[in-house]
Each structure stands twice: as C-alpha cells, then as structure tokens.
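For this depiction, one protein chain was excluded, whereas all remaining protein chains were kept in their positions.
Up next, chain A:
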Amino acid sequence: MLRFTHLSKGYAQPDGFLPVLNDVSGEVARGESVALLGESGSGKSTLLHLVAGLDVPDHGTMLLNDISLTDASAQTWNRLRREHISLVFQDFHLIPTLNVDDNLKLQARLAGQLDLDFCNQLIERLGLTGLLHGLPGELSGGQQQRVAIARSLAHRPTLVLADEPTGNLDEQTAQDVMTLLIDCVRAANSSLLMVTHSPAMAAYLDRRWHLKAGELHED
C-alpha cells in the first residue's frame, strides 16, 4: 500500500549540508502498523513528513496504493491528506476555538466523508461522550490526544501517520491512548506508521523500523 524507495533528504545549514535520510526504503501493507524508532535527530519525523507530503525528498520515489507521489502536485497532496492520509501529532493540533464534537468531525467533513454512525462508535470507544461540548483547552492531554485520534480516523483514511502521539502523556495515559489508537486503526482498517522513541510503545505495533545515521533497519 505505502512503498518508498531510495529516499534521501538533507538540509542546508550555516556550516554546510546536513544529510538526514540516506537512501531509505520501506513498505507498509494495508491494515499493518509499523513503529519508527530512533534517537532524537535521527530523521524519524523527517521521514514521516516526507510520506505526508509536508516536505519534499531530495531523491527517491513514493507510492501510495500504487499511485506515484514522487511528482504529485500540491492539489494531489491536498486531496490525499484530506481523504487518505491522516496525521496525529504529539501536541494534538486541535482547533482551539472549535468544540470537541466539531473538532473530531472536521476532517471527515472537509473530506466530504462524514459517517455519523462510525463517528459515534469512535466517540464511544474513545470515551469522549461526555466531553463533546467542551473546548480542547478544557481537556487533559490524554483527552485531547483521544480527540485527535478520533479526528484522524473519522473518515477511515488509508494511512495514519502519528508523530510521537504519546510523547506528552504520562505512562498510564500513554498506554491507554496507545491501546485505543491500535484498536481504532484496526476498526477503520487503516495502516499506521508511528514515530516513537519508546520501545514500550513500539511493542504495541506489528513491525518496528529503526533509523540510525540516516539509514533504515527492520527488527
């Protein structure tokens, strides 16, 4: 479903060019979950951003459902992010001025794929029923992340990209959120590529990739 080959990316710095990813390749199948592990600065988020179309690789190719993303236009990327790719961030990225209900249905509405029954299932499964009319700022970190997860899955995307979704949460909350994420991703039949530096969190997922010195290795 998602395949990237020979991806390279680096950034110009005042003291020269800094390579981050060096000829990395990988593949995630439909319904599969993959953890991307590595130390700070190893390029985990960069790889996630490239796959999400938030940044452009220097070299390499990417395919999603056999559609080439290498030379995709901005419009194509926008449509993909609206309908097929979802993002979950460490700091939630919720709209602070919309209530929980509007937040979790927003992406589905923008994609024109709102399924109220499925949304209600997600709300129930994620324990958000009593929180729907509050604002994100009134929720705890764990609650906010559950809203973000619901939002990312409400339109049943093909691929969920999560960037350290439990990084801001305490251990117990992180475990709860992780369980729910895996559970909901499976319910939506989506694939998951998750960046984390925690082996404990990575253990929840089907496969584990390690990024070291810009190179990708699988366990």
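Keep this in mind: a contact is a pair of C-beta atoms (placed from the backbone, for glycine too) under 8 Å apart; a residue touches a chain by one contact, two chains touch by 3 or more; residues count from 1.
Everything below uses one rule, namely that contacts and distances are computed from a predicted model.
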UniProt protein name of the chain not shown, from "Predicted permease", "Na(+)/H(+) antiporter subunit B", "Molybdopterin-dependent oxidoreductase" or "Xanthine dehydrogenase family protein subunit M": "Predicted permease"
Listed residues A:Leu18, A:Ile95, A:Leu116 or A:Ala203, member touching the removed chain: A:Ile95
Touch criterion as defined above, residue of A:Leu80, A:Ala150, A:Ala202 or A:Leu216 at the omitted chain: A:Leu80
Given A:Asp23, A:Asp55, A:Asp101 or A:Asp115, the one touching the chain that is not displayed: A:Asp55
Interface residues of chain A (partner: the chain not displayed): 49, 52, 54-56, 74-75, 77-83, 85, 87, 93-98, 102, 106-107, 109-112, 135
